[in-house]
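Okay, here's the structure, questions in a sec.
Of the protein chains in this complex, all but one are displayed in their positions.
Entry: chain A
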Amino acid sequence: MTETTEMVRADNVHKSFGSLEVLKGIDLVVKPGEVCCVLGPSGSGKSTFLRCINHLEKINAGRIFVDGELVGYRERGGKLHEMGEKDVARQRQSIGMVFQRFNLFPHMTVLDNVMEAPCRVKRESKSEVRDRATALLEKVGLGAKVGNYPGQLSGGQQQRVAIARALAMRPKLMLFDEPTSALDPELVGEVLDTMKDLARDGMTMVVVTHEIGFAREVGDNLIFMDGGVVVEQGPPREVIGNPQHERTKAFLSKVL
């Protein structure tokens, strides 16, 4: 694949649920290696936008490209064709996603959770995947928990396993949907540290979060969404330190 200068490109993305229009024209560019933080009040469409990027939701208008490739559709002769299930799945393989509620597979051990997709989806050799999975779990600080079931871990540990599980597919882009919102305050730090390491290693990330400190420290770009549109965007320090828009000011005054 050709080197692109844009890992994610969203052009005028619209999304409705029935008559409810949730995204009303989102534009966004995330460059390779960048960390883009998404901020905004509840119901503003942050999760929906994130889910559109890996085609968990079908958009109604606009275009989303990941690494230069149109997501979910193929353009032929000026006409859009829906992609088949196989092709959508192939695109998702290179996009990791981490959920607010972890969504680990409770019937598999931690190691099996991490090994499942590389073994089943990519059909890589088991021993190779096991080594990589063990190394990843080691890296997120869970080398001692490989044999545990998710139900036996704390929330912070579960979320770190979820991150390792996504990384095991060697994604080129990671999406995080409020990864620390379901955690006790003292567990937030360990997950954020893992994410910071990841950013330092050069992973491209789109992070929906309410952690202003994280956005300021790690983010290269910050977008503030409200009511399905991007109200304001720019370098996190500037947006947070000196918001231009009334709605951004009001929101920041509440979360800071």
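Methods note: contacts are C-beta pairs under 8 Å (C-beta built on N, C-alpha and C of every residue); 3 or more make two chains touch, one makes a residue touch a chain; residues count from 1.
Note that in this section contacts and distances are computed from a predicted model.
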{"item": "Candidate names \"Amino acid ABC transporter permease\", \"Acyl-CoA dehydrogenase\", \"Cell division protein FtsX\" or \"NADH-quinone oxidoreductase subunit C\"; UniProt protein name, chain not shown", "value": "\"Amino acid ABC transporter permease\""}
{"item": "Touching residue (missing chain; options A:P106, A:G213 or A:G241)", "value": "A:P106"}
{"item": "Residue touching the undisplayed chain, where the options are A:N12, A:Q152 or A:N242", "value": "A:Q152"}
{"item": "Chain A, residues in touch with the chain not shown (by the definition above)", "value": "54, 56, 85-86, 89-90, 92-93, 95-97, 99, 101, 103-109, 111-112, 115-117, 120-122, 130, 144, 146-152, 162, 165-166, 169"}
